[in-house]
Structures are given as structure tokens and as C-alpha cells.
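Just dropping this structure here.
Of the protein chains in this complex, one is absent; all others appear in place.
Labels A and B are assigned to the chains in the order they are written; within every chain, residues are numbered from 1.
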Amino acid sequence: MTDVSLLAPQAEVKGRSLWADARRRFLGNTAAVVGLVVLIAITLLSFGQPYLGLRDPADINWDMISAPPDFAQGYYFGTDQNGRDLFVRTLQGGQVSLTVGFIATMVSLVIGTLWGASAGYLGGRVDAVMMRIVDILYSIPFVFLVILLTVVFGRNIELMYLAIGAVSWLDMARIVRGQTVSIRRKEFIEAAHASGVSNWRIITRHIIPNCLGPVVVYMTLTVPAVILTESFISYLGMGVQEPDSSWGTLISEGVKAMEVAPWAVLYPSLVMVVTLLALNFVGDGLRDALDPKDR
Amino acid sequence: MKLDLRKLLLPVVTACALMASSSLVQAETVFHRGNGTEPETINPHKSTGVTEANIEADLFEGLTSYGVNGELIPGAAESWEISDDGLVYTFKLRQNAKWSNGDPVTAADFVFGLQDAVNPATAADYAPILDVIVNAAAIRNEEEKDLSKLGVAALDDHTLQITLATPTPYFLGLLRHNISYPVHKATVEKFGDDWTKPGNMVSNGAYMLSEWTPQASLTYVKNPHYWGAADVKVDKVVMYPTEDLAEELKSFKAGELHVTYDVPSEQIPSLEKEYPDEFKNTPYLGTYYYVINLTREPLGAQPDLRKALSLAVNREILTEKITQGGEAPAYSWVPPMTDYTQAFVSFKDMPQADRTAMAKELLAKHGYGPDNPLKIELLYNTSENHKKIAVAVQSMWKQIGVEATLRNEEWKVYLETRDGKQFDVARAAWIADYDDPSNFLDMFLSNAGERNDAGYNNKTYDELFQKTTVETDPATRMKLFNEMEQAFLNDDPMIPIYHYTSQHMVSKKVAGWEYNILDFHLARYISITE
Partner (left out) sequence: MLNYFIRRLLGAIPTLFTIIAVSFMLVHAAPGGPFDKERKVPASVEAKLIEKYHLDEPLPQQFARYIGDLMQGDFGPSFKYPDRSVSELIAAGFPTSLLLGSCAISLALLLGVFLGIWAALRQNSWIDYLCVGSAMLGIAIPNYVFAPLMTLVFGLLLGWLPVNGWGEPRHMVLPILALAIPQVAAITRLTRASMLEVLGSNFVRTARAKGLPEAVTLTRHAIRAAMLPVVSYLGPAVAYVVTGSVIIEEIFRIPGIGRYFVLGAINRDYTMVLGVTVVFGALIILCNLIADLCYGLLDPKVRYD
């Protein structure tokens, strides 16, 4: 989840020290390192699920319908209402949820920050038009957008990623623009502008690095939001299809049986919460490590 | 209507007023009932759903009505005579039947009501079930513009005569369907489409509408003018839209509801144990089935393949382990009905192991097997229950070497796909409007249009149905239906899965909630002890 694309130009100029410095500081942050390890472990487990020699996620055990965790038989998370192994399904669900989270993060980091910074820095009519486009995207009925995408292009999971990506950068654009309109009157920006630095360079080298705090935090807020959006789309019948799964769908199915089979909602939720906490620590660690002022 | 501030604030003001008044509650009996969803309309001629029918059955009364056990009893009519050829019905209306504003209920009201129901301007979904009345179909299709040509006439204020085009043994049952309820002419003419609003509506049932807050509740109170008002014990009924079944159940457990609309299936096993007296699970006139598209290859041309698919579905396991609601495994299309003998698929009494073996054989006969699996797509609409069943059936088919892909679609897209016959196998269900086998069997006539979701076309079947429409002897008629069903099932155009049950939680405080197959529970029979 590093934002290499944004920081690369800075690295070129200032040389290696910045990266070495950032790495040193990141590695010195225990919470961030633990978070990173957890994140990597969950990602590996999820995407490695087909190769781990576990049960097939579609296998039904008719004698274990909605059964609680049973270590002797290797049902660590119990089974769902179709008698399928919830542990395997949670790992499998991670594939979709982590992908959705990753795509949304990338889209909001790249499009969201650039869009917001450009609008805020350029100002005037450009700003007005760009931000009105954001308003329009906020307002058009999302459900219909998804229905139409599936109808026009057929049903596939990439479309859902596209639909989620299309709306996940809006908040980020607004937040970055808000920061930019405040930063752009600062002396160092005006100085850069006066000395003939191009707009693109000012935006990527000076404005975006100075918005990093809110950007990183908002990124950690975007990931859970899109994981839930995915489950909503799937609930409408347009996202993941059986026998595939996702964390959001597992949790929303499990919650209906909360009183009689709490494990079905507890364990997938737990995995998701742990992932998000880890992501959060990594995000905070990155922010601290890359903070241009705090050096 | 325009948006203005006063109207915007009205609900807030009303809410405040309600809060103030709720402290002054007198000892009136209130019945709190979960009713599924927000009613679309409470115009009895326009509504189509169970939610709406539940409300309308309390607000209105047809010529015939529902007894406490669902039996057919006299409603606004106290007696009737049927001509020997079964075509002319003459009803004597109750002298003391009155509308909620005190007007007498007359034969003219029923003439107006039935004319309104078939009037093309009303655009009633259910109008075709009245096609048995003389000229009803012609009026509905705008071939006959004169409404008075409908075979319904008021002989005097309290005598009504209805003439049918064909003898229809279940006709008295149609008269208690909401499409046949009378509506108050003066009110409809005065308010137009707004006549169903609280304050405007005049009705002839045991209750009258008092309040309707969209998505919150619909309330009706005892109609003092109702002919049987003396026996009505509950003063006020509040119907709640309860979309979320788990929350509805919690609401019930917390004592906020007397009766629930439904029960979340996951919790049925525990409810059976913990609430044996409150949990009611009774047969219901409906069938859950997988329909096979006969217009698509290879299933369309190969009855053997269709039979193999049907053989492999273990209905007992599905109902025991997956749906868990005490549903009856289905081997026939028509659910169990009084006076009717069901027909069954040939393998009903075969053990599952033999069925599976037979299915494999049938597949092998057509060259399908482990090396060349039959590939099909199973279509269903978004719902937890449909998904669970589809996943289970998919694995049952896998055992006989059929590879099914699951295709889940959002409701309207699903309807378009299904009606456009763009599927191999699709989930479907049918709940009876009235208890007669024709209500199930007429769906698969070759001229039934898109309702015939299998694209079934069988001449013998169509001809048998024609015979039933002119048959006056009830027993022979039922026999014909049995023959029809048997011919239909022998072709395996569908896989019957289970016959529905209706499930409710009913508080111990409630009396008069009795089992009936149509699942109509009129508030006039209910009493509540606190």
C-alpha cells in the first residue's frame, strides 16, 4: 500500500536519503511493522487458499449444517448454513475483499489526490467545473450505475471493481482540495510559483506531500467503506457469485443467524477487523515516516 | 402535490401530538400485527400481494368471506341460490349490512364494485380471474365499452344476480378475493385515486381505516356500523411493515407485536424448542419449484435429462437441513388441497440411492458422464433462501455429473430473464389465490403467455383443461385435473421442490388465531387477553 507513484519525483531529487530515512523510521515503529506482517500474512493466506490443501470452499457437509467450530474435524470457524467450511470461505472471501480494498485505495490515492489538488491549486473556473463533476458523481443513483454496467458488459467481477473505483475517490478529492486551498497561499508555494516551477511539479512535489496526513487517514477509512459497498452490490445480486464469497457477504449472511450461530458472524468479522487495524497501523506508520515537516 | 413547509412539518407535529396523547391510553384492545412490508395500495381492486390482502380482508367484506378456519362463509350476502346449469347465482344481501359511514350496503354497490374491477381504466392485475362472468373478458379487453353489459345485475336493493359464461365450481371462492370486494361509489367518485386515504375511505368490513403513515404503520378501528359489530372484540388493529424478519422476531419477543408476519428460517429449530406454544407452522397453498426452459437445448428436447435433474434433487434433505421450516417435500405441482387427489412424479417412493443411480443411467444414455458433464445454468433471484437451496442443489447435481453454474440476478432483471426464456433452469414459486387446482394448472396452458415460464406446450393438457371448464360434476372435474397434472409431471417440465408452510409467532395473549390453509386471519375473530 505504498504510494510510490506520488513520491517518486521527490525521491529523484533528494536522492536516497529520504527513502532510507523513511524506511528506518518505519521499521522503528513496532506497531507499523507488526501491522505490515499481519497484512502480508492475511494476504498470502487468502490468495494462497487454493494451494494450501484445505477443504474445497464449495464442499457441503450434510452432517455439519450451521455447526460451531470443531477443531477435531478441522472446522476452525465452524460451518455456514449450507454446511461449508467457514474458515476456508473466509480465506477465499479475502481475495475479493482485499482486491476491492486495494483498487479503491489506488484509485482514491491517484485520481482522488490529483483531482483534488489540481482543482484546489488551479482554482477559478477549473476548480468550479471539477468540483461540480464530483457533486454530480456523488448524486447519480449508484445502484442503477451498477445494474447498467452488468447489463451492458455482462456479469463479471471486474465490473464491480470498476463501479466501486468510480465512486471511491470522491471524498478523497474533496479532502485534498480542502487542504490545497489552504496550502496554496503559503509562502513556499507562492515562492515556487514565482520562480517558474510548473503547476504539475508544484502539485506533486509540494501540495500533495503536505496533505499526506489526512490522505493516509482517509485511505484507511476508504478501505472498510468499499468492502461494505461490495457486500451491498453482491446483496443486490451484482457482485460476487456463489460459490465465491467476500467478507462483506459472509458477515451480512452471518448476522441474520446471530442469535443461533454467532460464530458465522464473529469469525469473518474478526478477520476483517484485524486486517483493518493492521492497515491502520501501517497507514499511521507510513504517514509518520514520510512526513515532510517532521524530519 | 406541492411540497410546502406546513406539510413537511405535519408528521413531526402529529408525532408530538401522539406522544402527548399516548399517556392517556384507555382500556381499548389493540392488536399489534407484523404485516411484512409497506402496503403498495389498499385499493382492493388494484392490490396484488398478501400484505395488502390481509388489510383489505379486515376493511372490506365480499359476498362471501373467510371463517375462522378459512372455510367459506356468507359475507355481505346471507344466502344464495345457484341455477341447475351452474351459471346463474342469485344472492340475498344482509338487510343490516352497512358501510362505515352508515349507508346501507346494497346490490348496486356490488354491481359498481365488480364493474370497477373489470373496468380497463382501473387496470387491475387480477381482473382476469373474473373472466368467468359474462362479458368480463370483453370489457377488460375493451371489446365491449358498455360496463352495464357485465353479467352482474341488481334485481332489487338486496338481491344480486351474477351470470357466468361457464360453470365455475370455485366461483363462490372468487367472491371473497379482494378483486370482488365492493367499493363505495360516492367516495370513489368524489376523491378519485385518493379515496383510499384515511379520512376519505369508506369501507364495509369489520374495521375502518384511521391512520396510515407510510413505512411506519397502518391503523384501523372497529366499524360501529358493521352488521356483526357486536361480536368484534378488538377495538384497534395496527399493522406494521416488518421487512427484517430477525428484527420482527425480536420485537415479538420483547412484547411489541402480538403476531409476526413470518419467522427467520435459521431460527426455526430453536423456536420449536423454546416457544412451542407460540410458534405456528402450518401447510400453505404454495409450491417452490425449479422450472426448466423447454425452448432451450439440450433440456428442452430431452425429457430424460430433465428427469435426471429432478431425480437427483433430494427434497427430504433440502427441507430437513436447509429450509428447516417443516415444508413438505414436493413430488407434485399442485399442493395438497381439499377434495383434490394430487398426481405425483413416478419416482416418488423410490429411495434416494436408486434415484441417483437412475439419474446417472439416464445421463449416460445421452452420452453425459464424468468425462462429458452436462453443463447448465441455474437462475435465481437475490434472496438468502433461494441461494441456500441453489447451492445445495448444485452439489446434488454434481454427484450425478451435472455441472451447474449459479446465476443470481436482482429481482427485475431476473423477471426479465425468466419471462424472456433466457435460462436453462430457474427458481420459481406459486402461491394460490383461491383453493382450486385450476389456479395452478392454468399456468402451463400453451396460451398462458409469459406466465407459462417453462414454455410448456401439450395438446392433451390443453384439451383436458377445456373439458374442466364445462364439467359440472365436481368429482369428475377434479379427476380431470388429476389427469392433467399427471400428464404434466410425466413430461418433467419442472422440478417440484417443496410445498410451502406458513409460519407465524402468535402470542399466548391472542385467541381466535386458528389454522387455515389460505392463512387468512381476520381481526374480527381475534380477541386479546392482557
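The criterion applied here is as follows: contacts are C-beta pairs under 8 Å (C-beta built on N, C-alpha and C of every residue); 3 or more make two chains touch, one makes a residue touch a chain.
No experiment lies behind these values; they were computed from the predicted model shown.
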Which is it among B:Arg33, B:Arg140, B:Lys280 or B:Arg477 that touches the chain not included here? B:Arg140
Contacts of subunit B with the missing chain: which residues? 1-3, 7-12, 15, 18-19, 22, 38, 40-43, 46, 48, 120-121, 123-125, 127-128, 140-142, 193-194, 196-197, 213-216, 240-244, 246-247, 250-251, 253-254, 256, 410-413, 415-416, 419, 429, 449-451
When the complex is taken as a whole, what residues of subunit A touch the one chain not shown? 123-124, 128, 131-132, 135-136, 138-141, 143-145, 147-148, 151, 170-171, 174-175, 177-179, 181-182, 185-186, 213-214, 216-218, 220-221, 224-225, 228, 231, 236, 248, 251-252, 255, 258-259, 265, 269, 272-273, 276-277, 280, 287, 291, 293-294
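In this section, only the chains that are shown with their structure count from here on.
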Between subunit A and subunit B, what distance separates the C-alpha centroids? Give it in angstrom. 46
In the complex, subunit B residues that touch subunit A: 245-246, 264, 266-267, 269-270, 317, 321-322, 381-382, 384, 387-388, 390-392, 394-395, 406-410, 413-414
Report the residues of subunit A in contact with subunit B in the complex, numbered from low to high. 58-60, 62, 65-66, 81-84, 147, 150-151, 155, 235-238, 241-243, 253, 256-261
